[in-house]
Structures are given as structure tokens and as C-alpha cells.
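For reference, the structure I am asking about is given below.
Only one protein chain is missing from this complex, and each of the others stays in its spot.
When the chains are written out, they are named A and B in that same order, and each has its own residue count from 1.
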Amino acid sequence: MNAKLPRGVSKEQFASAMNAMRKVVGNQWVIVDDNPLIAGYMDTYSAAPVSSTAASAAVCPASVEEVQQIVKIAHSHRIPIWSIATGRNFAYGGPAPRSAGQVVLDLRRMNRVLEVNTELGYAIVEPGVGYVDFYNYMQKHKLPYWIDCAANGMGGVMGNTLDHGVGYTAYGDHLLMQCGMEVVMSDGSLMRTGMGALPNSTCFPLYKYGYGPYIDGLFTQSNFGVVTKIGLWLMPEPPAFKPFKVQFESEDDLYQATELMLPLKINMIIPNAAITTHLLWEASLFTTKHEWSSGPGALPQSTLRRIAEKFDIGMWNFYAALYGMPEVVEENWKLVEATFQKIKGAKIILGEDRKGDPSFDYRARLMRGEPNLTEFSLLNWVGGGGHINFSPISPASGDDAMKQFHMIRQVCEKYGFDYIGEFVIGWREQHHILMLMFNRYDADESKRAHDCFAQLIDDAAAQGYGEYRTNLHFMDAIAETYNANDGALLKMHRRVKRALDPAGILAPGKNGIWPIGETPETES
Amino acid sequence: MATALAANSDSRAITPALDQIRAALGDNSVIADRASLAKYVDSGSLAGPDAPLPGAAVMPTSVEHVRALLAIATQHRIGLWPLVGSGPFAASADRAGQLVVVDPQRMNRILEVNEKYAYALVEPGVTYAQLHDRLRDGNPPLWLDCASQPSSSPASDFVNRSFGYTPYNDHVIMQCGLEAVLPDGSLVRTGMGAMPKSSSWQLFKYGYGPYTDGSFTQSSLGIMTKIGIWLMPAPPACQPFMITIPREEDLHAAIDILKPLKITMLIPNTVVVSHLLDDAALSAPRSKYDSGSGPISASAAAKIASDTNRGMWNIYGALYGVPPGIAVGWKVIQDAFSKIPKAGFYTNENRKDDPVFAYRSQLMCGVPAAPPSTTRQWNAGGHAEISQVIPLTGAHAARAFDLAKGIAREHKFDYPCSFQATWRSAFLAGTIPFDPNSADDRKRAQACAKSIVERMAKSGYGTVAAPAEIAAEAASTYSAHNGAFWNMHRKLKAEFDPRDVLASPFPLSKQT
Partner (left out) sequence: MIVRRTLTAAALIAMMIVGTAHAGDMKNSVSHGEQIFNTQCIFCHGQGLGHPAWQMLALKKGKAKAYIVGRTDLTPLYIKHVVRNGLIEMPPFRVSQISNPDLDALAQYITHPDGAQSAK
């Protein structure tokens, strides 16, 4: 019998719902929590106890029709269901639900690439299509388009897009390149957005906006429906591609590098995400903390310098690429070179300079849409696997970069953690990604990581910095920081929730959106 | 009828409401005389010169005014028609008098122009002309992407989702952060605007949680009071070009040649493939060539082509960036289109005295501009403008054009139109030119417009812009899954605007 139940759901109600769901998907695809396979739904990497987000069950439908039926059953039985796509959203909660007892709706079995159109450069995919699946599909059929993947190659196309994830090619803004959605609404009915609302439309994956309000964004980082298909645009393989790296000698170079980079980004000389990554992010591909220190606390500057020298890594390391016609790439390259030569000691590196260097190699692969998991070498830095990402948004300015870097490093060091971060410049802003690494088998260290993260949220908010995405355990805390005008935007989200999911069964608590009247569940 | 307001709105309520509005917003903020109200309706619309007038118009100057207006409208159960949001006023005779237009012209402050990050934050009444004046002396120079006239506004282009002609053509993509008042008076800032003290409101679109800005387009979720837009920094060079295609039947080949040039973004801006008549309508009234009615004669069309040195199709685009790249791009384009018999290739170098090319060139190079003439003036002032969206392939373009032109011919109209290619699709934007003073013409034009909407939809081409008078018909074609799309909007409307205070040509409320 189930040990856990969704909040407010009786054993009988739950058992009846599970039985009904078994009839839809088959016995083996309803996994309740006395089945050891439920272990797959843990939030493996969080700083909080896994029990606080342990699912009561998981249901794995294989088709849209099955999803509709499951949602109808959840609706009639008032069972909260937390939908996941590939469920590899590590650092943000993985496959686990927001709170203990929720039922995971696992869409991984719906893993078909439904269409790739080479004439017009688009694809339509199901929720479970992982980047590796998608990449292999493109390779197998020798299609002249790239995919754009996250650094976590095990992630998936749809889940990442819906969580406002970004990639590394010129098509890195995944939501921007998304076109057309199919959604199962909370009553089990089906809706298509944009041109998909027109029967027999020729333009479902071709024109984003349709007629009437443009609503695809409503279904991202939210819980207003269960998305079962998305269309996306694919980047044609460019005639020329030139990935490069620039290493900077001093931590203070971040200021000038950011200032010089912004015009290259705004003018789209560099069309992909421009990344400036700190020493330790790179170093973890070659070494572990253990080799440099046996004691607690962050590594001192002197050690960082020795690591930089030993592995020939900059204190900051900039990665980007140029894409397009060879003549244009060469012309733009002159500009890029001249720009970075302004920074004293900057070392400009191309692929031929770094044959066999796994850090350059994996970045170059990401910038041409080739999935890998090299970045997970970060997990080896302290060992023990724990990691959560703190990811505030700021203007792409030198001042903001330095201010954030110092502020966040100070908090990290106070709690005994190394600063391992990178800045990612998009259109006009930068995402600052802190990888907070800890040993998840060490309860004290996990607690410190949790507390460190909580303080970072508050300190960042005090400076006007808000996070773009977060781990399950901090969804409410971050939602609360977006509280201008008496929390008007979050109130609006909650009203959309009430209108579209009046029973409040879909992913309660996702990004702070609880059904009106329901209070956030406290952490156990 | 889609233009309807809440059925329970009482026409007698408007006078006390207006008194209260005057008290709250100032006497001169209300327009109630018929002569002044006439400017809010389009005498060239399908409703004709006797199109019903709104009960009044109000001109708020601040967010507080907008809030007061919503509170008064709610209390008195009158309807508001925000021009930025619902578009030009159009309502049926039994409703129009109970509706109050919200005219944003006095909310016209340019709140910020940021040169470092290349954006502007403006109020909804700010026009392109106004913003252009402000940007003119900037360093670096920043461009504007104007979809229609210098007198139109970034706010209306965003809410209407109009596409302009530079690489920043997609106004939904290039919008970042907005502020709106919801019907209950709550003031919402989207994206990073919800974070107190954030300096990234105009820098990052998505914020935290759902991305909701699109829900304010072609919608009546709230009244928009501020909008952030990204501005394109002037590139090192901009080279507009024009390619003339003499034969109408070469459309198919032309679009197929264009397709990879667009998908690879070799041509990064909106490419206009303009039919001879569409270009002609931008340069002179029809009477210059043909004094008859009905479709223009072949001989007159031939004369237009030779007088204006145009093909039956005329392709406009531009290249941007460093000059060596532009030179390579232009060579690729010429090689590709040379496959079409007698294609003509032009740039500013060899096409200096063409006012239509000059006008389009300005738009493509970031300068708001007005055409020498308009489709409205082509034929007696009547104009029903309709757009479908089609896949960017030659076969679809030819099929859609033949279908639309054929329907127009059946109704004895020409169909001046152009294809406007953006990402992976193209708009087929056409105009039914009619005489608004002729009841017969209006009736035929309306029937023609409806027929185009319906028959194009049956062929898989959805209408994405239509006159307000047939908005409901256009919306009803989006009927997949038992009308799930509009059902969803009715649920949102019931939550946010249960009294239907905000009117819209779209069937968003439960009453429609």
C-alpha cells in the first residue's frame, strides 16, 4: 500500500484513481511508491531531503489520447499531477514533483520526432524527445540542419523550451524558435495554439502567432495545461562556423570583457550565446578539489592561480562562435580579434590550437548543436553529486557582472563553497549561472548549500536581480521576490490558473503558482 | 456579432459615466460631439460612410486615469474600446453608442531611450514619427521598424502583431516588457518588471514563470500603458534591392528561389513580393490608368508596368552588415533569380527616381516613411484588407494567389496584394478596393472578403488579419478541437473581465 498520498486525497480516492489509470496505460506503466522503480523519480541532486519531493506514483502514457484520459481521471478524482517531459532537468528538480505525494505524469515514452521538414526547416516533436534522440535522428537521415541543445545532452527539446532554457548555437533562444503547441487542458480537452487552431492548417509549425491572442508563452514555466507537442525551427547548417575561446588572466578582466562583448552581441556579430566561464568551471574537466585541498572551505586565490597555470586556463574564459558565409565570418573575425586584443594578456584560441582539449571540444560541439554531457564533469569537483543552479538575470554590463560575481562569491565562501559560475549574454541581458556544488551524502554540507541558496535569493533581490528559473525547493521563494505592485503579476498567474484549471490538479506550485486558496506546502 | 459589447450594457448609463469621467480625468479629456467622433471610424470600411460612431472617446494621460476609467466603466457597465488593443473602432449600430473609445494620444511620453542597450520604453500614444525625432541624433544611431505609417505607434504594431521591414520586423520578438492595467484596476508589469528595482525590465523578455506578454496582443486582457521595444543599431551598411519579374506565372519559381534565402537568413528582413497592382496603388490612383470599374484591363496593366518599369511581381528586400558581406550576398541573390526569364535587378545605384522603391527602401533601412499614395486611394476610398499566412513555398504561393484572385474576380474586384516573407511563412496581404459610397459595392466587397476568408481557410490558409466587420467569421475558422482555442479565451475573459468592460473585435467573451 502507498506510503505517500497527495495532500488532501484519501487512500480510497487515490487507489481508485490509480486503478482507473492502470486501465488506460496498462499495469506496468503505473508505478506506485511501493514499487522500487519509483526511485527513478527522485530529485537526485537537491540540497533538501529527497522525501520532501517524493512522488506517490508515476504514470507513463504513450499517446496524447492516453494523456487526455489520465488528465480526466486526475480531474474527476482531484489528484495533483506533475508533468515531466524527459525529466532530466537536473539542478532544477529532475523528474520529481514540487511537493511530496504529487503524481508524476511522465511523458518520456512519447518520444517520436513526428516530422522534420527539410524544405522549410522545422520539426514537430513529442515531449519525450531527448537531445540525443533528436540529434541521432538528424544524423541518421543526413538532414542539413542543426539542432540546438542544452549543455545537458540528456535533456529534451520540449522540456527545456518550456522552462525557458537556452542553447549555444545561433538558435539558442529556444522559446523564440518554438512555433506551435498542442496542449491537453485540465479537463482533458485538446487545444492547439497559433495556426494549429485552424483545421487542416498548412502553417502550424511555420507561423507562431495565429489569430487572436498569442498564448504559447502561457504554457511555459507554468501549470495551465499539459503540452503534448511543440513545433520548432531548425537552424540550417551554415557554410562557415568558427568557434573560438578567449582566456583572460585576471578576474577583474570580466568588467572590460563584458563591456566589449555587449556591442558584438547587440549588433549580432556574435549571434550565439556569449559565455564567460570561471576558472573552476573549466578546471573540473581536468582535476578535482581534492587534489588541491583536503580541508573545508573555498580554495584561496593562490591555489586558483596555480590551477590556472597548470592547466593553461584563464581566470575567465570566453566562448562564442561566428556563423555564416565565409567572407562575412572572416570580416567579422577581424573585428572580434581587434576587440579582444584590447584586453591586456587576453589569449585568443581557435580549434586548431587546442586539439584534444576536452573543454574547447565540448563547447565547440555545443555551439554546433552536438549533445554531450562533458559539463557534468563539474559533479566531480567536490564529488557526491549535489548541485543546484542559482541563475539571476542582469543587464549585460561590466558593472553588473563584477557586482554579481563579488556578491555571489562572498556568500558562497561564507558557506564554505567555491564560486563556480559563468555569464551567458543573450540579446541584451546576461544570465549568471552559479553551480553550487556539494556532497549530497553529507547532511551538513547539503544544509549549508540550501541556506546559501536561500541567502543568495534575498541578497540578489535586494539589488534588483531576479532568477529566471529554479529548483523545486525555491520556486515559492523566488516567486515572492517578483512582488512589484503588491505581487500583481503572480496574482495574475494565479487567476489564469483558476480560469484554466479550476480544480487545481495540474502541477500545483510550479513556479509559485498554487491554486488560489491553497497555501504552499511547507518543506518536510 | 463579434463587435458586440455586453448585452446588459445600458445605453442610458453613458451620460452619468461620462460626467464621472470628466470629473476624474478633466473636462477636456472627453470627446462627445459627432464631428470629432467621426475621426474614430474609417469611412472606407465595409460599414461605409455611415459607420456607427462610438458614444464618446476619452483621452487619459496617466495610469491613474486608466484605472479611474476602468472603475467608472465597471460601475456603470459601459464598454471601453482601447484603440491600442482592439484596433480601429468598429461596432454594430446597436452597440456602438454604448462604447467609449480609449484614445492613447495623450499618453505619449518617451520614458527612456537607452543607447547602450538599444531599447526604448514608451507610452502607447508615442508615434514612430515622434520616436524617430528623438532618435535622430543618437550615437549609435538606432533604427525603427515601422509597419505602416509614421503616425502609427510601436504599441499598436505590437498589439496588432504587424510586421515591419527591417531585420527587427517581428514586433512580438522585439518587444520586451510591458505594463497594463487589468479590468479590476490591478497594475501588472510583465517579465523582469515584476521584480522591484530590476534594471532588466527592457533587457530580458521572459522573467520568471509564464511568459504572458503575447496574451496582451489581439486581446482584451487589459489596457496597455507602457511598452518596451528593442531597437536595431544601424549596421555598417544597408543595401535595399528590387527584382522585377515580368510574368505573373513566375511567382511559383520566384518564391521557391526566395525560400532558402529567407530560411538561411541570407536576407534577414521581410521580403515583399508585390503584385504590379499593389505597387501601382502605392504610387497613383487607378483613374490615372483606367477610368472603368471592375478588374482593371490588361492594356491598362501593361501600361502601368511599362510606365513604372515594373514586373507583374516586384521583389523588395535588403542586405545589412559589412560591405564585403553585402557584395557576396547580392551576387548570390542575382545568380539565384537570374533563372527567371527577364528578371530585372535594381539597387539605389540604378533606380534613383522611383518613389515607391525609395519609400520601401526607407522602411527597410529603419526610417518610418509614408508611401506616395495608398491602396485606400486606388479606388474611391474603400479598402478591405485581408491577410492569410502561407508556407513559404512556390506551390503554396501560386495556389493561394490564384484562389484569392479568383474569388476577387468572381466578385468583380481586382486584388492588389503582396507576399511578405518572414521566418518560414509569408503573409498574402491583399486589399479589396471598393466604392464605400455604393451600397452594392459594399455588399459585394463584404461577400468577397467573407468568401476569401472561408475558402482560404478550407485550403489550409488561415486569415491573420481581417476588417473588424468580418473578424468573427475569420475567428470562427479557427475551430479545431471543438473551438478549443476560443473556449480557452472565454474562460480567461470570464476570470479577468467578467463584465465585459473591454470590447474587442475578437470573439473573446462568453457573450459572443
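The criterion applied here is as follows: contacts are C-beta pairs under 8 Å (C-beta built on N, C-alpha and C of every residue); 3 or more make two chains touch, one makes a residue touch a chain.
Keep in mind that what you see is a predicted model, and the values were worked out from it rather than measured.
When the full complex is examined, the chain removed from view is found to touch A. Touch with the chain omitted from the figure is made, among A:Phe14, A:Tyr45 or A:Trp82, by A:Tyr45. For the chain left out of this panel, the touching residue among A:Pro239, A:Gly351, A:Gly384 or A:Pro502 is A:Gly384. Summary of contacts with the chain left out: across A:Phe90, A:Phe241, A:Tyr255 or A:Phe390, the touching residue is A:Phe90. The chain omitted from view is touched by exactly one of A:Asp106, A:Asp148, A:Glu331 or A:Asp400, namely A:Asp106.
Considering A:Asn19, A:Asn136, A:Asn200 or A:Gln341, the position touching the chain not shown turns out to be A:Asn136 (whole complex). By the touch rule set out above, chain A reaches the unshown chain at residues 28-29, 31, 34-37, 39-42, 44-45, 58, 60, 86-88, 90, 94-95, 106, 108-109, 128, 132-133, 136, 153-154, 285-286, 288, 358-359, 361-362, 371-374, 376-380, 383-385, 441-444.
Here is the rule we use: only the chains that are shown with their structure count from here on.
Between the Cα centres of chain A and chain B there is a gap of 35 Å. Those residues of chain A that touch chain B in the complex are listed here as 119-122, 164, 175-176, 179, 185, 189-193, 195-203, 205-222, 224, 233, 236, 238, 262-263, 266-267, 324-325, 327-328, 331-332, 393-397, 400, 426-429, 461, 463-470, 478-479, 481-486, 488-493, 495-496, 498-500, 511-513.
Chain B meets chain A in the complex at residues 116-119, 161, 172-173, 176, 182, 186-190, 192-200, 202-219, 221, 230, 233, 235, 259-260, 263-264, 266, 321-322, 324-325, 328-329, 389-393, 396, 423-425, 457-464, 474-475, 477-482, 484-489, 491-492, 494-496, 506, 508.
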